[in-house]
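Complex shown without one protein chain; remaining protein chains in place.
Order of writing sets the labels: A, B and C. Residues in every chain begin at 1.
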Amino acid sequence: MSVAPLLEVDRVTMRFGGLVANEDVSFAVQPGQVFAVIGPNGAGKTTMFNAITGVYQPSSGEVRFQGKVVRKSFAARLLLRVGGTAIAAAISCMLAVNAVALWKAVIVANYVYGEPFLWGKAIGCIGPALSQVGALWTWGSASVGALLGGGGAFVLWLRTRRTPDVVAAAGIARTFQNIRLFGELSVLENVLVGMHGRLRTSYFTNLLRLPAYWREHADSDARAMELLRFVGLDARAHDAARNLPYGLQRRLEIARALASRPRLLLLDEPAAGMNPTETVALMELIRRIRDTGVTVLLIEHHMRVVMGVSDRICVLNFGKRIAEGTPEQIRNDPACIEAYLGKEELG
Amino acid sequence: MLLLAAAVVLGIIDGPLKLGLVDPMRGVLIFALLGLGLNIVTGFTGLLHLGMAAFMAIGAYAFAISTCDIYPFQLGFWPALGVTAVAGALAGFLLGAPTLGLRGDYLAIVTLGFGEIAQDVLKNLDAITKGTQGINPLPPPSLPLFGEFGSSPAPWYWLFLAITVLAVFACRNLERSRTGRAWLAVREDELAASCMGIAPIPVKMYAFATGAALAAIAGGMWASLYASTGEPGNYDFQISILALCIVIVGGMGSINGVLVGALAMIGVANIALPKLASWLQQKGVVNASNVLGSPNNWKYLVFGLVLVVMMRVRPDGLLPARLERRKAGGSA
Amino acid sequence: MQNRLLASIASLAIASIALAQGSLKIVSSLPRTGSANAQTTSMVNGIKMAIDEVGGKVDGMAIEYEDMDDASPQRGNWDPAVEAQNANKALADEKVIGYIGTYNSGAAKISMPVLNKAGLVMISPGNTYPGLTKPGTGEANEPRIYRPSGKINYFRVVPTDDLQGTVAADWTKEMGCKTVYLLDDRELYGKGIADVFEKHAKEIGLKVLGREGIDSKASNYKALANKIKAAKPDLVYYGGTTQTNAGQIAKDLRSVGVEAKFMVPDGCFEKAFIEAAGAANLNGKTFVTFGGLPADQLTGRGAEFRKAYMAKYNTDPEAYALYGYECGRVLLDAIKRAKTKDRAAILAAVAATKDFDGALGTWSFDANGDTTSKIMSGQTVENGDFKFVKVLGK
Partner (left out) sequence: MHILHHLAAAVPLALAASTDAPEAASWVDPLLQQLVTGLSNGMIIALIAIGYTMVYGIIELINFAHGDLCTLGAFLALTIAGALGVEAWGGLGGASGVVILLLASAVFCAGLNWTIDYVVYRPLRNAPKLTLLVSAIGCSFILVNVALFWGGLPMGVFGGGVAAAAPKDFPGLVSDDNLLPAAWHVTFTASDLLVVSVTLPLMVALTVLVRYTKLGKAMRAVAQNPTAASLMGIDVDRVIGSTFLIGGALGGFASVIYALYNNTISFQMGYRTGMDAFTAAVLGGIGSMPGAVVGGLVIGLVRALSDGYLEARWTNSVVFGILILTLVFRPSGLLGAKLRDKV
C-alpha cells in the first residue's frame, strides 16, 4: 500500500426512503488495478456505481478520487458567475420595472419625428428618469433582481456540484448495465460524444467552421477511429449504433467511455449476455485496457471473467461489504462461498 | 442541394410563366426559418417547444423598432437583423435559464405560457410597442445586390432564399460538430450524455438560444416583408403550433425535412387552399345562403385532414433525418 | 406525398391563369375563415346584391366578383401573409378594377400601400381606424405612409371611430349617466373606439370609474363583472364586437346583477349580438351606436335594398350587409361613369363621387376618402330586436 489509492470509497451509505441499498461500504482501488465488485443480485453494486459517478449523492460517507472528493471547487469563477448574474438580473429587473417610464423619458421625449436623434442628450436623461420613477421602485426591483439572479445562480451551482458530468470530467468514465448508447447516432458519433469533454472548439467556432474546428475535427475523428480499432469496431464506424449486435454494443460502450481518456473506467456487467468466445475476447480487452494504464472497476456476475482478470475483489451482500481480497483469498473465503460463490463454482 | 436548385429554378421561371408562386413562396421561406429554429430545439435536442411564436414576435418588434422611422434608431437591414437575432437569443436565455431543468412536457407548457405572456406584454406596453396598432411602416431594405424592393416579389424572394441558405448551413455546421452532437446525445439519453461529461443545462441553453435567434430572424423578415409588425395577435399560439407541424411533418431533426415541411404546410394553407377556393368560385360552386356553400368555410377541415393523413402515411415525416428510426422522436 | 402536393399547387396555378381572360372584376378581401366569418358573410351578401342589382353588367361590360379570404386556417383570423398575397394577386390580374376590403384596419395597413403604388381603388366596408385616412388622428406619419404614391386610392363608407366614440359619449351624458366603466377587447377597433370614448367622456365631465382590457377568448367575465358591480357605474361601455365576446360580457354583467346600462359600438350592431347575448339580457338596458341609419329606418335606396335583401336571405340586412352593399354600389356607379376598364379612370370616378344616393343616405367622399355622411343613429334592444331611438350627432 505504498502508492496512494486512486479511488477510495469511504463508509458510503445509500438510502432510498426506507430502503438501504449500501451500508457503510468502504474499499480502495489502487492505480493500475482491475478491481471487481461482486455479489448476488440486489447486493447494491450498481447503486454503488451510481454513487461513485455522481448519479446519486451518498446519504452518508464520501467517495474520494485521487485523494479528494470530486466536486466543483469553490473558485473565483463561481463568485464571478454569481456576481455577474446578480448584476445582470438587477439591471434587467430595473429596466423591466421602469421600461415604460424610461422609454418615454429617454426615447420619446428626445425624438422629434423626422429630426436627428441626440444620443448624448438622451443617455443623459436616464438618470433623472430613474430617480423620477422613485428610489423604492428602482432600487427595490434592482435588489430583488440581484437576489433572485445571484441566489438562483448559486443554487444552480450547488445543485450541479457533483453531477455526473463533473465526475466524468474529473476522469471517471462508465458503461451501463442496461446498454445506454445514443441509438440514432452512428458508432463513430457515439465515440465522438464520449470525447466531448476533451474537445475544445467553442459554439461559434463550430457555427462558422473556423480553422480551429477543422484542425480538431481531423484529429478527433482520427482518435475515434483509433479507439474503434482498439475495440474492433472500425468496420462498423458509420452504422447506426442501435443496429449493432448486442456484444458489439457493449464494446462500443467501452470505446465511448475510453474516449474521455479516463483515469478510472467503471464497467457495469460488461459480459452480461455474451457467449463464451465473446467473453474471452472481452477479458482480453479488459487486460489491454489496464495495460494502457487505465484503472478498471468492474461489476460482474460472470465468475470466469472476474477470477480471470481482476487483481482484487470486493464482495457485497445485502448492501454490506462481506469480504475483500485477491481472487485466491475470495475463492477460499468461507463467508463468500456461503453467501454467493458456492453454487456458482459448483455449477 | 436539390431543394436549393428547385428554389432557384422556380425563382427564375416564375416571372415569365406568371406562376405567381414566388409571392407566397416568400412566406414559405419565412416559416422554413422558423421551422429550422424549432428543429434545433425539438428536432435535435428533443425539447418540445410550444412558444416559438413569442420569439418570432420579439424578432419582429426588435426589427421594427430598430428600423422604423417613428423610432430614432433607423438601422439598415443587416444591422437590424443582427439586433433582432441578438434580441431573440437573449430572450431565449432569459426563458431557458430558470426552466431548462424541467422535463419534457413541463418545459412545453412553460414555453406555451411564455408565448401568452409575450403577447400580453406586446399588447399592454403600448407606449413602446404601439400596442394593438402594430409598428409600421418599415422602410424596404435597400440592397442593390437583390434589386429594387418595390411591389415586385422577386428581390424579396432572393433575399429570403439567401438568408434561408445561410441558416441551413449554420444548422448543418452545428449539427455535425461537438455542439450538435451534444444536443443529439441529450435528446437520445440525457443521463448517459451527462456521464460522458456533457452538462445538459448549458447544452440545452445553447440550443434554446439558437432556436430563438432563428425564430427572431424569421420574425424580422416577416415584419420587413409586410412593412409592419401587424398586431401582437398575429404571433399567437396558432403560429407556434404551425411551426411544430412544419418540423414534425417534415421529419424531426432533418434539416431538409423542415424545408419540405414548410413548403407542405404553408403551401397547403396559403397557396393551395386560396387557389382552390377561388377556382371553385370561378366554377360557380358557391351558395352563400348556407354555410357549406362557401369553399372558404372548408379550410379548417382540409388543413386538419392534411395533417392527419400526412402523419398516417409518413409517421416519421416526409424526409426523416439521416439516422432517424421509429421511436426516435419524443418529448418526455 | 410532397410531389403530389406540388403538382396540385401547380395545376391550380395554371387553372387560375386559364381564367385570366374576360371582362371586369371586383374582388373583396375579407376574413372568411374563423371568428369574423359571420360578419363578412353579411358583407359579401351585400356586395353580391349590389352586383345582381345591375344584372352583373355595367354598360355591356360583365362584372365578375371574387370573394377572397384574407384569413388562413392556421391563424383563424386575418393573416398578414394572405392579405398581402390577395393585394398582389388582385394587382397581377389586369381585369381587377376594384378592391373591396378590408374588414380589419390592421389588414388595411398591410395592403393599402401595395394597392396605392399601383393605383387600384380600394373601398373598405369595415375599417374604422381614423389614422388610415385622417392626418393628426393617428401616428405622426399616418396617413402619409399608406399613400406612397402621394395620391389617394383608399375610401371608406363607414364613419370612423373618432366620430362614433365621441357621439357615444355624448349620448351617454344625454341619458343622464354620470359615471361610466370602460371595457375594450385590446384590438385595434375596440381599443381605438374606447380610447376616443374615454377622452371625450372626460372632456364632457363623465366620471370614468375604471378601464379594463379584456381577453376576448375567455370563457366568461363573471369575475370582472363582480368588480364592476362593486364600482356601481351608471353605464358600462364595451369597445368591441360580437366576435370579441360582447354577448358574453352583457350576459355576465346581468348574471352577477350589474344594474348599469350597457353601450356598444356598431361592431355589435347585428342580430348575432342579440343571439349571443340572449335577448333577455339586453332588453331595455342596452344601447348600440351605428354610422348611418338602421335598415328599418331607411328610405329610398336603402328601403329597396332592404326589401330585396329580405326577399333573398329572408332576414333583415345587418349593418355589415349595408356597408358591403354600399361599397359595391359606389364602385359600380364609378365604373358606369368612367365607361372604361382603366383603373386610373375608375379611381378618379370613385374619388369624384358626389351626393351619392346611397343606402346609407346621400353622401360624398371627402378629400381624405372618408364618407361625408356623419349620420349616427342610436339603437336600443327591445324584445329581442334592435329598435331605433334617435339620430345622434350633427
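Assume contacts are C-beta pairs under 8 Å (C-beta built on N, C-alpha and C of every residue); 3 or more make two chains touch, one makes a residue touch a chain.
Note that this is a predicted model, so its numbers are computed, not measured.
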Task: With the full complex in mind, choose from C:Glu94, C:Glu203, C:Glu259 or C:Glu275 the residue touching the hidden chain.
output: C:Glu275
Message: Considering the complete complex, identify which of B:Ala5, B:Leu145 or B:Leu292 is in touch with the unshown chain.
response: B:Leu292
Task: Specify the residue from the set B:Ile70, B:Val121 or B:Leu276 that touches the hidden chain.
output: B:Val121
Query: Which residue, C:Arg186, C:His200, C:Lys261 or C:Arg306, contacts the hidden chain when the whole complex is considered?
result: C:Arg186
- request: May I ask you to list the residues on chain C that touch the chain which is not drawn?
  value: 34-39, 41-42, 73, 76, 186, 212-215, 217-224, 226-227, 230, 242-243, 245, 247-248, 251, 254-257, 270-272, 275-278, 280, 313, 315
On chain B, residues whose C-beta touches the chain left out of the figure: 42, 48, 98-99, 101-103, 105-106, 108-110, 112-114, 116-117, 119-121, 123-124, 191, 237, 241, 244-245, 248-249, 252, 290-292, 297-301, 303-308, 311-312, 315-317, 326-332
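By definition in this document, only the chains that are shown with their structure count from here on.
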Message: Can you tell me which chain is nearest the middle of the complex, judged by mean CA position?
response: B
- request: Can you pull out the chain pair that has more C-beta pairs in contact than any other?
  value: B-C
- request: Measure off the straight-line distance from the CA centroid of chain B to the CA centroid of chain C, and report it in whole Å.
  value: 32
Task: Could you tell me the distance, in whole angstrom, between the mean C-alpha positions of chain A and chain B?
output: 35
Message: For chain C, give me the residues that contact two or more of the other chains.
response: 140-141
- prompt: Out of chain B, which residues touch more than one other chain, so two or more?
  reply: 69-70
Query: Which bits of chain B are touching chain C when the two form their complex?
result: 18-21, 23-24, 27, 69-70, 123-124, 130-134, 136-137, 150-151, 153, 222, 225-228, 230-231, 233-234, 236, 238-239, 241-242, 260, 263-265, 267-279, 281-282, 286, 288-289, 294, 296-297, 299-300, 302-303, 310, 313-314, 318
- request: Spell out the part of chain B that touches chain A in their complex, as residue ranges.
  value: 69-73, 94, 97-98, 125, 127-128, 170, 173-174, 177-182, 184-185, 187-189, 191-201, 206, 321, 323-325, 328
Query: For chain C, which residues are in contact with chain B within the complex?
result: 1-2, 5-6, 8-10, 12-13, 15-17, 19, 32-33, 37, 41, 44-45, 48, 66-69, 72-77, 79-82, 84-86, 88-89, 91-92, 106, 109-110, 113-114, 117-118, 129, 131, 138-141, 145-146, 186-188, 191, 213, 312-313
